[in-house]
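Right, one structure below, let's go through it.
Left out: one protein chain. Kept in place: all the others.
Labels run A and B following the written order; every chain starts at residue 1.
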Amino acid sequence: MSKYSTHLLVCGGTSCHSSESDAIVCNLRDELEAKGLMDSVQVILTGCFGFCEKGPIVKVMPDNTVYVQVKPEDAQAIVEEHIIKGRKVTRLLLKDPVSKEPVSDPNKMDFFKKQLRIVLRNCGFINPENIDEYIAREGYKALGKVLTEMTSEQVIKEVKDSGQRGRGGAGFSTGLKWELARKNQSDEKYVVCNADEGDPGAFMDRSVLEGDPHSVLEAMVICGYSIGASNGLIYIRAEYPLAIERLKIAIKQAREYGLLGKNILGTGFNFDITLRYGAGAFVCGEETALIHSMEGLRGEPTVKPPFPAESGYRNHPTNVNNVETFAAIPAIILKGAKWFSSIGTGKSKGTKVFALAGKINNVGLIEVPMGTTLREVIFEIGGGIRNGKKFKGIQTGGPSGGCLSEKHLDIPIDFDNLIAAGSIMGSGAMIILDEDDCMVSMAKFFLQFTVEESCGKCAPCRIGNKRLHELLGQICEGKGSIEDLDRLRNMSVVIKDTALCGLGQTSPNPVLSMMDNYYDEYVAHVKDKKCPAGQCKSLMEYVVNPENCVGCTACARVCPVNAISGERKEVHHIDPSICIKCGACMEKCKFDAIFIR
Amino acid sequence: MSKINSIADLKKKRDELQGGLGSRVNDTSNAVHVKVAMATCGIASGAKNVMEFFSEQLERRNIAAVVTQTGCMGYCYAEPTIEVKLPGQDPVVFGFVDLKRADQIIEKYVKTGELVDGIIPVNYQTIDLNV
Partner (left out) sequence: METIKLTIDNKEIDVPKGTTIYKAAKELGIDIPTLCYMELHDMNIENKPAGCRICVAEVSGRRTLAPTCSTKCEPGMVVKTHTPRVLNARRTVMEFILSDHPKDCLVCSKSGTCELQAMAHRLGIKDIPGAEYAAVSTYRKDTSPSIIRDLDKCIMCRRCEMMCNEVQTVGAISAVNRGFMATVAPAFEQNLEYSTCTYCGQCVSVCPTGALTEVNHVPQVLRALVDPTKTVVVQTAPAVRAALGEEFGLAPGTLVTGKMTAALRALGFDYVFDTDFAADLTIMEEGTELLDRLSRHLKGDKTAKMPILTSCCPGWVNFFEEYFPDLKDVPSTAKSPQQMFGAIAKTYFADKIGINRKDMVVVSIMPCLAKKYECQRNEFSVDGNPDVDFSISTRELASFIKQANIDLNTLHDEDFDAPLGESTGAGVIFGTTGGVIEAACRTAYELYTGKKLKRLEFTELRGMEGVRSATIDFDGLPLNIGIAHGLGNARKLLDDVRAGKSQFHAIEVMACPGGCIGGGGQPLHHGNSEIIMARAAAIYTEDRKKPLRKSHENPFIIKLYNEFLGKPGSEKAHHLLHTHYFDKKKKIIIKK
């Protein structure tokens, strides 16, 4: 076995890396070498601990001691005190924020409890293609409990009491939705799982289906029992072939065990599930459009009411829930409404899965209790901003959501707080923006998506979004006026107020929130014709600083359009009317003589 | 597969599986367990090759091991990711596992218990449904 008795784990996450973790590793190794301990103590660079605010982190194993904010010069103390003398270096321990006492055990540190996996409980743990592993992890136990010990009213009450709200974006009470579907009498009812995850940057549902498909199947059967349905449909986009494959395997295995099909667990209850494929239209995530798509019709939303609970798939009462919503149901049933509702905030219970993307170090999938702050998500779990840049904003809720700024970082994330701040929870995509991102271009980027994904049914979304996109383009090109900002706002407000479905009603959110939070940047574009982030090419000008230019001609030679003139050893000049702003000259210049104005 | 016909059947099945018969979930045997995160993102980063490598090489190097796939572990920035559990020890997650690092993991961590770079500290809690 290992020749090492002790391991020193040094956080090598990108954020800590920039805080000199390489130097720490070096110094630790030097110290160990000097003390002749290289054979028994190993220094290892690890991935991010997710606690970058207190980084760099050094963890001593097997003592399970965590040192925070370690500096390269602390190496000596760690080796001499901890390794040799076996005494903890108290000054490097985290101080408990309440008791002010030093804590060394990470299990007692809050940040290790930042993430709580309910929905993702089996993801990355079990083999999704083996039903036995799911069953060994208490799988289908909730179904057994429901079918043998609970009435449908009791199940619905439990789900209602848990306070769970739909994770697809709108946040409607799951239990209430089930109750409505149950109340509508019909011989034929349907349970539909909405797996049409379409936001750019979102992959929560895909991960759940790929990692733990049975949790969704089990929940759908439970839902079927509660509302009186015996048919389940999973609407999944065809671009998710692996998720489809794993669902197929899961359904086959569940049928073989008799957990789907006739007379489930000998209780006389019948329920089966089939897959329906979507062609990949964002609007088909809207439940009425989704239902039309499943019926073979054009994927277009219709006015609600009637809600699917009254008249859904083939005009039968239909309950549509999102993947993540379903995946939490078995846990709610087994651990109880009380437990679930103890997690989260006032009106948003449980946990939420987020996909972190953009300019963040730990791009990934996380699950945190409702009420976690954006700061915790970005700077602790997410490992902070990439390349040491400055945080500028976070787009939550995908293209339907809003962009929140520095001042919103301490908002506890829940449905209502995000709406109050001018954004939405959405399905859980979080895109982090840094100082290099232009908030006009960014709004334009999100609008581009909605323009492409609009179904074209209602005029405000079909044409209005196109006009918003065009106007943002004008502003990016320096052709906007201060009056245009008023127009931009008016168009946005009217689109929100008049569009038919959720897609159109939320599509101006990026524009509105970015105008609210970064108004100066918009003004800079229209008034000064400047892009403060340096993103809008039309508003950039490459200029030679005569003080630094030595007339080496390197820039002129690299310019692809011959925009640079000047004699050898004389100051050069860039003709802005010819310049295409490719930036080649600036890259080539060794004298820092070219800058962007 | 035989049908599970009642709630008692289901419980029996679960007890069997949790006892380690036919499953590795709570296995107490002496095998090394390697789980490879094989969600779309992992596969796209090369997880299939990594999984094949572990299956082949552990057998070739005469190490009693079970290699399985699992879903997304959530560390997208560090794909491909794997989890290695040595008998009687806590599992360790490694990120950025290319074939070179996979080889290191077998040679150093699996064979000698010596850690290698790329460890991802697990920073979450998972609920236990066994209530």
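Here, a residue touches a chain if its C-beta (ideal position, glycine included) is under 8 Å from a C-beta of that chain, and two chains touch if they have at least 3 such contacts.
None of the values given here were measured: they were computed from a predicted structure.
Touched by the hidden chain within the whole complex are the displayed chains A.
From the set A:455, A:524, A:540 or A:579, the residue in touch with the chain omitted from the display is A:455, counting the whole complex. When the omitted chain is restored, the residue from A:124, A:358 or A:464 that touches it is A:464.
The residue from A:197, A:300, A:414 or A:521 that touches the chain not shown here is A:300. Subunit A residues in contact with the hidden partner, per the touch definition given at the top, are 281, 298, 300, 302-303, 305, 451-467, 470-471, 474, 479, 487, 490-491, 494, 496-500, 505.
Heads up, the rule we're going with is that only the chains that are shown with their structure count from here on.
For the pair subunit A and subunit B, the distance between mean C-alpha positions equals 25 Å. Within the complex formed with subunit A, the subunit B residues making contact are 1, 3-7, 9-11, 13-14, 17-18, 22-26, 35, 37-41, 43, 68-78, 81, 83, 95-96, 112-121, 123-127, 129-131. Against subunit B, the residues of subunit A that register as touching in their complex are 1-4, 7, 9, 11-12, 42, 44-51, 59, 111-118, 120-130, 132-133, 135-138, 140-142, 144, 147-148, 203, 206-208, 210-212, 240, 242-243, 253, 256-259, 265-266, 330-331, 334-335, 361-367, 381.
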